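Just one protein chain is left out here, and the rest sit where they should.
Going by the order they are written in, the chains are A and B; count residues from 1 in each one.
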Amino acid sequence: MFVRNAWYIAAWGDEIGDTPLARRICNEPIVLFRDRAGSAAALADRCCHRSAPLSLGTVVEGGIQCGYHGLVIDATGKCVKVPGQRQIPTDATVRSYPLVEKNQFVWIWLGDPALADPASIIDFPYHDDHAAWPHKHTMYPIKGNYMLMVDNLMDLTHLGYLHGRTIGGNPSQHVEAEMKTVRTPTGVKFTRWMRNSLPPPSYVKAAGFAGRIDRLQSFEFVAPSTILQWTGATDAGSGRDPDDFEFKFRLFHGLTPETETSCFYFWSAANGYRQNEPAATEQLYGEIAVAFLEDQAMVEAQQARLGEFGEGGLVDIASDATRMTMRRHVDRMIAAERQLQAAE
Amino acid sequence: MFVRNAWYIAAWGDEIGDTPLARRICNEPIVLFRDRAGSAAALADRCCHRSAPLSLGTVVEGGIQCGYHGLVIDATGKCVKVPGQRQIPTDATVRSYPLVEKNQFVWIWLGDPALADPASIIDFPYHDDHAAWPHKHTMYPIKGNYMLMVDNLMDLTHLGYLHGRTIGGNPSQHVEAEMKTVRTPTGVKFTRWMRNSLPPPSYVKAAGFAGRIDRLQSFEFVAPSTILQWTGATDAGSGRDPDDFEFKFRLFHGLTPETETSCFYFWSAANGYRQNEPAATEQLYGEIAVAFLEDQAMVEAQQARLGEFGEGGLVDIASDATRMTMRRHVDRMIAAERQLQAAE
Partner (left out) sequence: MFVRNAWYIAAWGDEIGDTPLARRICNEPIVLFRDRAGSAAALADRCCHRSAPLSLGTVVEGGIQCGYHGLVIDATGKCVKVPGQRQIPTDATVRSYPLVEKNQFVWIWLGDPALADPASIIDFPYHDDHAAWPHKHTMYPIKGNYMLMVDNLMDLTHLGYLHGRTIGGNPSQHVEAEMKTVRTPTGVKFTRWMRNSLPPPSYVKAAGFAGRIDRLQSFEFVAPSTILQWTGATDAGSGRDPDDFEFKFRLFHGLTPETETSCFYFWSAANGYRQNEPAATEQLYGEIAVAFLEDQAMVEAQQARLGEFGEGGLVDIASDATRMTMRRHVDRMIAAERQLQAAE
């Protein structure tokens, strides 16, 4: 069960090169490709002739050519060439999907095309601002429902337990953080202060803190599956404005459903300090990359149990509050979509 | 859904040696073995005692001995020895299958044994004529329904697209070939002329053509799943009889269903030129072996999509005509078989 009328990240822009890219999104096999002018397009990954995956074909003038019998389909899904015949059957079409390339992402719309408004796509200009926010990005394929990854990001008390050997630090520090959650029109946002706390070793290494720090995290969930993270720290009691913190970085987390039990985790790490040092970007990315493998392993194990036993009998605790606000937001979107369908 | 009252290739004769061979055919697990006199036999691959696969047993005097508790089953499926007791239960039997060894093949009959007429088995004497038609053969296991491979062979317009980097040549040449299709009592046959065309590099290498050629292909489909191919070429305008063409070869294509979504592709390549040069046979075989791996990859990808979405919404094009005649022939056989069963 997925929200359909929403933009999901189909790929990083740089994943789509000369050869077509096959990717299953919300359980639909899709081929992503660039036409010769460089525009990205998305089609159902099945030729309308004999169901061969178009992703095994090649990009030609005017579209993508099936690698089996040579039909050419254009970016709108219309067949524009059938080898050996002049007349092209009018029903020779393949489903095409609205696609928008923005801030290094290729966003796709799986629902009703009439509702696909590019203006509703998240802005993340930092990906394009290599001077102020140099970044590095990747995609992790996860064998778990995408909501389990969103859950993970909306309850940071796991940091001390799951990431104790990497980015976690002291468990009680995370559990006792000063937490403030607000609902937003598009989701929910929380900020966490860990004041007068010991800096993790990576913070010291990155920003040279000599003593205790005031540490601030802000996580904005934009439904159905994006989280915009800002993290920063300053000398304890400095009273600086967060924009002027000695240490700050941004993470982008985008989860795209592949199937009910798997998803793609698109993420990036952008450092707002020592921007002229590529090694700083690499180091931030490297530390997070390892921690996210820990999240992946846990979420996949959790998926296996939930897939077998469901959610029945589970117990909510205090730290689930923000996560549950997030879940309710998505549930409302799905309910609204159903109502819309029923009304049609 | 398979035609049952038909001979299928169970194996190449040389696949059945000293040890039993397990092979699933039309979704039935079967053991193939040779008795001590060298006669091939086929039984259900389950001992009637405790269901152990007989293929884990050994050939002994009088039959095959189960490797678990030692029962011996003869080639007719009758249990002829039960260790530890004199009396053999009358219901201790295993299903046996009619089997005929001919032209290097072992043919099997899965349907009503009363209808198994060896006279209806295809003749392919070229496999035994090593002087005029030296050949090399193999079997490819394919993860696709056997009909998808028959489809592949009955529409050669795919040559220019799927085999562009191997045996294909110019796509439009294949699409515009002069094509003649006739129905036969046992299937359908087509011939294709590509007159005054450029010879593919492999033809030049094999037969030394200096200029353009007249190229002829003949494909005879014998239901449910054999295709007999003859291919030849002569200097353009030579007016030679095809039997006297400077270059000619025969391919045998036999598809045997394993399951609904997999099959065995038995094929051979026999060269009717430079018969005294083993390297010529090897070269022909080698070129085709690579191209057929391309067919395999495409058919397996096609199977994945058809298995998920079915045939609904697909569009037929002109080049499907022969393929569809073939499909209708097989559909009629299945319908006739059902009528026969209903009448019983």
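Convention: a contact is a pair of C-beta atoms (placed from the backbone, for glycine too) under 8 Å apart; a residue touches a chain by one contact, two chains touch by 3 or more.
What you see is a predicted model; the values in this text were computed from it and never measured.
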Selected from B:V82, B:I122, B:M139 or B:I334 as touching the chain missing from the view: B:V82
Contacting the left-out chain in the complete assembly, out of A:M1, A:V182, A:A301 or A:A336: A:A301
Sole contact to the chain not displayed, among B:G70, B:P242, B:G286 or B:G307: B:G70
Residues from chain A at the interface with the omitted partner, ascending: 151, 155, 157-158, 160-162, 171-172, 175-176, 297-298, 301-302, 304-306, 308-309, 311, 313-319
Touching residues on chain B - with respect to the absent chain: 29, 45-46, 48-53, 56, 65-71, 79, 82-85, 89, 91-92
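The rule is simple: only the chains that are shown with their structure count from here on.
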Where chain A and chain B are represented by their mean Cα positions, the distance between them in whole Å: 48
